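Scroll down for the structure; my scribbles are underneath it.
For this view, one protein chain was removed and the others were kept in their places.
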Amino acid sequence: MAGNCFGQIFKAITFGESHGAAVGCVVDGCPAGLALDADTVRRELARRRPGGSAASTSRSEADEPEILSGIFEGRTLGTPIAIVIRNTGQLSRDYDKLKDVYRPGHADMVWEIKYGLRDHRGGGRSSARETAARVAAGAVAKAFLAENGVTVNAWTRSIAGISAPDPGCGDFDITEKNGFCVPSRDTAAKIAAKIDELKAAGESAGGVVECRANGLPVGFGEPVFDKLDALLAQAVMSIGAVKGIEFGAGFGSAAMSGSESNDRPLAGYAVPARGGSDNGGRISYSGNNSGGVLGGISNGNCLAFRAAFKPVPSIAKKQLTVDRTGREAEIEIEGRHDICVCPRAVPVVEAMTALVLADLMLRGRAARL
Amino acid sequence: MAGNCFGQIFKAITFGESHGAAVGCVVDGCPAGLALDADTVRRELARRRPGGSAASTSRSEADEPEILSGIFEGRTLGTPIAIVIRNTGQLSRDYDKLKDVYRPGHADMVWEIKYGLRDHRGGGRSSARETAARVAAGAVAKAFLAENGVTVNAWTRSIAGISAPDPGCGDFDITEKNGFCVPSRDTAAKIAAKIDELKAAGESAGGVVECRANGLPVGFGEPVFDKLDALLAQAVMSIGAVKGIEFGAGFGSAAMSGSESNDRPLAGYAVPARGGSDNGGRISYSGNNSGGVLGGISNGNCLAFRAAFKPVPSIAKKQLTVDRTGREAEIEIEGRHDICVCPRAVPVVEAMTALVLADLMLRGRAARL
Amino acid sequence: MAGNCFGQIFKAITFGESHGAAVGCVVDGCPAGLALDADTVRRELARRRPGGSAASTSRSEADEPEILSGIFEGRTLGTPIAIVIRNTGQLSRDYDKLKDVYRPGHADMVWEIKYGLRDHRGGGRSSARETAARVAAGAVAKAFLAENGVTVNAWTRSIAGISAPDPGCGDFDITEKNGFCVPSRDTAAKIAAKIDELKAAGESAGGVVECRANGLPVGFGEPVFDKLDALLAQAVMSIGAVKGIEFGAGFGSAAMSGSESNDRPLAGYAVPARGGSDNGGRISYSGNNSGGVLGGISNGNCLAFRAAFKPVPSIAKKQLTVDRTGREAEIEIEGRHDICVCPRAVPVVEAMTALVLADLMLRGRAARL
Partner (left out) sequence: MAGNCFGQIFKAITFGESHGAAVGCVVDGCPAGLALDADTVRRELARRRPGGSAASTSRSEADEPEILSGIFEGRTLGTPIAIVIRNTGQLSRDYDKLKDVYRPGHADMVWEIKYGLRDHRGGGRSSARETAARVAAGAVAKAFLAENGVTVNAWTRSIAGISAPDPGCGDFDITEKNGFCVPSRDTAAKIAAKIDELKAAGESAGGVVECRANGLPVGFGEPVFDKLDALLAQAVMSIGAVKGIEFGAGFGSAAMSGSESNDRPLAGYAVPARGGSDNGGRISYSGNNSGGVLGGISNGNCLAFRAAFKPVPSIAKKQLTVDRTGREAEIEIEGRHDICVCPRAVPVVEAMTALVLADLMLRGRAARL
């Protein structure tokens, strides 16, 4: 039972293999009346395209989205929005050697065992190429959220252990201007040096991406299994290479005491009487250890989480592995690979977050009579 | 749109408020023919019951499960299995003071804003009492997994910053015998002392629970959104108080290099020819930084993850908060509360893990012709 | 993959076998704030209880619903509403003979082949007893619809080929007062005579149930697969013994010409400007061949459909069949059986209709920005 549909009301279905004809998505459930065009999608895809920095692959993808349905005279019809992005930059010959040998840290072997066959060219469906479709779907979700005053911003918090200082909940123009999406020029420079060093050694790096959503009213999240943080955890963990996620104080909270950990609400916010707005407003708190979620419901604070990405498993260095017959084999991975996925993962994390928030916003409409 | 159903094929639906008549679950989709009785459920519920240690509430719950349907002559019929657990130990009067004032770190305020009303007695649906229903459903999932050679074990890895050494993938009889579910007598003693200290100070503690599944064949997980780790992340993050989850090397992998991070498969395993078993077998690796998951699919290694729990927000210490009118208010929380949820959360983490694995085992049956 | 969950937002999950401890349901997704108590459910269950006429079984069921969760101080909390109805009138001994022989027209044999085992006492899960849980869930849906001005009424249109005249879209007090739920005293008398005749012959009868919903605004139904009529067709066909369903002119429309078949909208209704009410209002038409549905969306006309029920397969007459070994066997079915299910099916058809409408009402909230 395949798992290529995400969401309950605002749904994204993605398709496409790395070296097939195209990747793409169908967004089903986007409300009618939203202003939307191909530019909205193109802008987000451009942020994911390689080439921003030394950390990125040199594979060049046009990433030109074609919207096949769901839009009429510049507005969504309430019908499925199908978006196709042709694969144009793939070089299948790079992968001929990988037919019978399994790359360590990749899904090659498990995919073949599970399905009985696989598209060995560039990882097929398990390639990071697949995330272009997520970004396209996420662009629609972002447009819907923006219409409702909600913005989602992610950035690289650290690469190869080199961390930027906490940028708080503010704006992050700076992150788009360096190649690493790091909210600090200083840190970006240190990272650049480290990346060069790893590249020379035939190595790769991991990192941490941080994400915040501003303008989120109280009430997003459906207890008990579809809590805001639970669905975000699924959404973000489903991005290849993510190995962990934490909200607010996260793993740090495990060592706190109760009085340290509790964010207390500050005076000035009154709960509306029954029948009032189902959005509530913004509430101020003494801190944000919760990451903006209480009991699985957004609490009016800034939504804040971090995701850990493992190093890119495709490295230039020679590695030991096994082949299809179970014998030990040496492997040297050619092709054009990112050194660290974090900069290009930033819009993917935003996209998955936006998909969760758009869906929960619509689900929340059924909470009251 | 409420979120009380979990799973696609093997589904658990839970219900019940802390101080209502009962909590319970319906398991829909458990295959026919599984040997099952109330004892199987009772045993798991007993592990979650309070009273194991100084860390636990003194609320006493009989936690007697009644199976209303789905079993005939000791075997599952393939029909829904409804299990009811009556609430017997609740004392509503403890909560009268909480009608108009919001406990910091709890969902009281956001719940009232979202739904327009709430059951203020003990948190209602957002109480940890709700997890008894998860454990009951999980007991069914565990029985199904055991029939297929898969076992799930969790334990407390740390409380209040005091950590046990890594117990590896072995057996953990010791964990059930101390009150904290810590796989080390030494660490348990240190934790006991720390808990006493926190209790005296009117404080509470957080901790980390670790979980492993053994015997898991290659192939669990449905790319791209319903990856094994993605669904586990949703499942575990949906447990109240969890603030983070990480697989294998987790956040640590963000600072590794590619060659450090990659686990390489060891010689000796041959991929079956097309048409072979869809389970594959066990594969040996040079390490387990992946936590047993590659590309969202189980890779034959031991499944391994950790979850961070925040400190119990209900503390004896006086706290500042707000009341319904938005004015600052002092709160002193009475009632019987856990100091740290970790020991009692252990069977809940196992239950949620088992529900994910049972569902993915059945979903995997549709992977091939 | 079991199919005991119905609905997308307003969900009903049912459980229970005919001769097990109980049948019941969980309603997940009912909005918070709805006034509801056990009496609302009890009233509907009473309409389904046997004993109204000579057509019904003499099995007596108390059908006392216990609401275990989801209600606080007389209002729904937005959490799952679990309702349990204990089985009290079952006599398992009636069924001992049926262990090894299959009743014609029943699911005994196919159930055993599909699942490998079955509860042979009274059909187990495939018994009509299961519909009590549907009625309980439907009672919640009806209360939600009533709050929104929508009412659902069904009645028996014919039994054993004896038809009542078309009662139009009006009120039907008369139907509740004769034992057959027929909207005509005259027809009821004819049917009573026919039923006596069939009973004496050890036979049973089929019939047609008709259903209308009044007050339904324009806009219920989600193209393209979840059209109003498509979901109603699933809902009603899922009731045991239903062999067909038709809307408006139904099968009759297959022989009409286009100008006969088209209902034309009458002047006087203006479509609201963008941003207007998403409910629209009532629209008048020249007729109702459509049955109140156009393109899968309610069109403001009265919703109208008919369902055909086959005769009760359990008849007193001796029948030929096969046993477990595949040999021909004679069967004489004892126990207490309805002669015709139609009167008791009336509240079940209403319940399933109400579940569809409640769900589509909530789904419709996501149609626009």
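Lettered A, B and C in written order, each chain numbered from 1.
By our rule, a contact is a pair of C-beta atoms (placed from the backbone, for glycine too) under 8 Å apart; a residue touches a chain by one contact, two chains touch by 3 or more.
Predicted model only: the values in this text are computed from it and were never measured.
Colleague: Considering the whole complex, which of C:Arg48, C:His120, C:Lys142 or C:Lys227 touches the chain not shown?
Modeller: Hidden-chain contact among the options goes to C:Lys227.
Colleague: In the whole complex, not just what's shown, which of C:Ala188, C:Val218, C:Leu303 or C:Val346 touches the removed chain?
Modeller: Looking across C:Ala188, C:Val218, C:Leu303 or C:Val346, the contact with the absent chain belongs to C:Val218.
Colleague: Touching the left-out chain: which of B:Gly3, B:Gly16, B:Pro31 or B:Pro311?
Modeller: Of the candidates B:Gly3, B:Gly16, B:Pro31 or B:Pro311, B:Pro31 is in touch with the missing chain.
Colleague: Touching the hidden chain in the full complex, which residues of chain C are there? Just list them.
Modeller: Its contact residues with the unshown chain are 1-6, 8-9, 14, 102, 104-107, 109-117, 125-126, 130, 158, 160-161, 198, 201, 203-208, 218-219, 222-227, 229-238, 240, 242-272, 274-276, 278, 280, 283, 289-291, 294-300, 308-315, 317, 319-322, 324-328, 362-364, 366-368.
Colleague: Would you write out the residues of chain A that touch the absent chain, in ascending order?
Modeller: Chain A touches the missing chain through residues 1-2, 4-5, 8-9, 11, 13-17, 20-24, 26, 28-30, 32-33, 66-70, 72-73, 75, 77-82, 84, 114-119, 124-125, 362.
Colleague: Which positions on chain B touch the chain that was left off?
Modeller: Here the touching residues of chain B are 8-10, 29, 31-34, 78-79, 144, 147, 223, 274, 362-363, 365-369.
In this text, only the chains that are shown with their structure count from here on.
Colleague: Which chain has its Cα centroid closest to the overall Cα centroid?
Modeller: When every chain is reduced to its C-alpha mean, the one closest to the whole-protein mean is B.
Colleague: For chain A and chain B, what's the span in angstrom between their mean Cα positions?
Modeller: About 25 Å, centre to centre.
Colleague: When the C-alpha atoms of chain A and chain C are each averaged to a single point, how far apart are the two points in Å?
Modeller: 45
Colleague: Averaging over Cα atoms per chain, report the distance between chain B and chain C in Å.
Modeller: Spacing between the chain centres: roughly 39 Å.
Colleague: I need the residues of chain C touching at least two other chains; which ones are they?
Modeller: In chain C, residues 8-9, 29, 32-33, 78-79, 362 touch at least two other chains, as defined above.
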